[in-house]
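Only one protein chain is missing; all other protein chains are in place.
After this line comes chain A, so read on.
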Amino acid sequence: MNLMKKRMWISLLVVGVLLLTACGGGGASAPAAPTESDIPDEEMGEIVPSITLLSSLPEANMVNYEMAEEIAEELRLLGVDAVAQPMDFAVLLDVLYGEDSDFDAYTIGWSGRVERLDPDMFIHSINHSDNAEPGGNNTNRYRNPAFDALADAQRQEMDIDARREIVFEAQEILGQDVPQVTLYSRANMQTYNKELFADVINIPGEGLFNEWTPFSIRPLTDKTVLTVASNVNIDDINPLSSKSVYGWRNLRLIYDKLVRLSPEIEPVPWAAVGWDVVADDVIDVELRQGMTFHDGEPVTVEDVKFSYELFINENVEYFASFLTPIDTIEIMDENTVRFNLKYAYAPFITNTLAQIPILPMHIWEDIENPVQYPNMEAIGSGPFKMERFQTGEELVVSRFDDYFEQPIIDGYIFQIFASPEGVLTALELGTVDIVSYDLVPAHTEQISNNEGGKYDHLELTEAQDIGFFYLGMNLDRAPFNNKAFRIAVAHVTDYDLALDVHLNGYGARGGGGLVIVEANEFWHNPDALIYDTYDPERAREILAEAGFTWDSEGRLRMPVE
């Protein structure tokens, strides 16, 4: 009894000390006296408006939450009335995309989906002034005509090297204008069982369960069916209605595509023999011969035309931006399809042709409401054929023996778990062979520490993500309409803190205006100057040089008009 009492007192004491330290941390946040000025307060500019920094709930994204708190703290030290306000992801999207555009700044991210390797998304969609109206993806409301010209030009330049030059130049402008401050990128930390399988391919943004690993992976034992673990659910397996990333990672193996992006992220003709850019807005694609669907029917140009038109006519939201440029589709001869575009669209090959699956016309033409069709016996022409889909449990596929490029495994089981902890146990027990998602940092640590050798059979893999998380700013509002202020924000962001402390080093540093990260090797401009050092002193100098002043109470004031 006495012992118990003692313990209770000790734990109470510990809690008390913790509380005190927590409060102490809060107390220290009062703004330190910034540079004094000789000018009387009334001759200074307006007080910098207070800033509400919308961020994630800690349980949804701990790093964003922490970084938002950090930046708000740094801004307070600069003499700005700033506060971070965590909110639910769906609510945040409502605010960012809503009609009122009522926000100052926010933290959010773009995931590194494979189609975003093409620079169009991160250059045009999120930075072009055309998209700066409410509902558009340019939620920073960045408007720069010089930049717009480049964003338009890269979209129309069909020559890849020339396009690259333009994209490089666009990145230089973003680096100087700082429409947003990129905080960090995550690394795709994944793992597989190296005692059972070999020859995996690791791709930036996608990790291990990409388009190529199912082809290359080689069983080392008589276990020839791969078990892939996921902690994310698959919605459905109708290509017209599936909207989940993991739904698509499976569908693209069941259905074939004209072009696939190689592990080096270059477009390679796949169900096509090749393409011919007849004019900037006319592209001919020649279909590979001798392919069949899983039910034995041949794959024809009619199927290709039908599929693209079906996706266009059914208004499939997921692909809307890739399909809008298509004007008409013509069948030229029994092996050639012509795409007439409304305007030159450079991502057509890397995104449109590499995304849209070929559906069997003989099945889909008779279906009355294709978007609602359950498609439980999906028939495609891809390397794997569908065996079974059990909602919330598993998707099972087997190798399609008539496919022109044979995978080595006999098939795979995509097993759905309810939590990453469940997957870790299954990895330890050896019941799953490979993961399809990024391990949570704690599990990465656990596997790399390999205590007691219980993860001896696992190989940890790392790929850099091409997506990023960032601090967005509403450029329609003061003080973010002031470029110097944004550059100052880029200097009070502690990029190393995000990477080394919050991400345990598994990721990459951010920087002001950085949208095409280093992992996207081909399109990233390594020579573009970006503000990526944490230097609050320099931030002060930048503000002072730009005419910002600090009044007698230490509050930051806008430059005099």
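Everything that follows uses one rule, which is that a contact is a pair of C-beta atoms (placed from the backbone, for glycine too) under 8 Å apart; a residue touches a chain by one contact, two chains touch by 3 or more; residues count from 1.
By definition in this document, contacts and distances are computed from a predicted model.
Q: Pick from "Phenylalanine--tRNA ligase alpha subunit", "Ion-translocating oxidoreductase complex subunit D", "Pyruvate synthase subunit PorD" or "Peptide/nickel transport system permease protein" the UniProt protein name of the chain that isn't shown here.
A: "Peptide/nickel transport system permease protein"
Q: Looking at A:A105, A:V396 or A:I434, which makes contact with the chain not pictured?
A: If we include the chain that is not displayed, A:V396 is the one touching it.
Q: Of the residues listed, A:D118, A:D148, A:E211 or A:D236, which one is in contact with the missing chain?
A: Considering all chains, including the one not shown, the answer is A:D236.
Q: I'm checking contacts with the chain that's been left out. Which of A:E43, A:D88, A:D276 or A:E553 qualifies?
A: Checking each option in A:E43, A:D88, A:D276 or A:E553, the one touching the absent chain turns out to be A:D88.
Q: Can you name the residues of chain A that touch the chain not displayed here?
A: Listed in rising order, the touching residues are 88-91, 93-94, 96-97, 110-111, 113, 121, 125, 135-137, 225, 227, 233, 235-236, 238, 241-243, 315, 317-318, 320-321, 324, 371-372, 374, 387-388, 390-394, 396, 413, 415-419, 421-422, 425-426, 428-429, 431-432.
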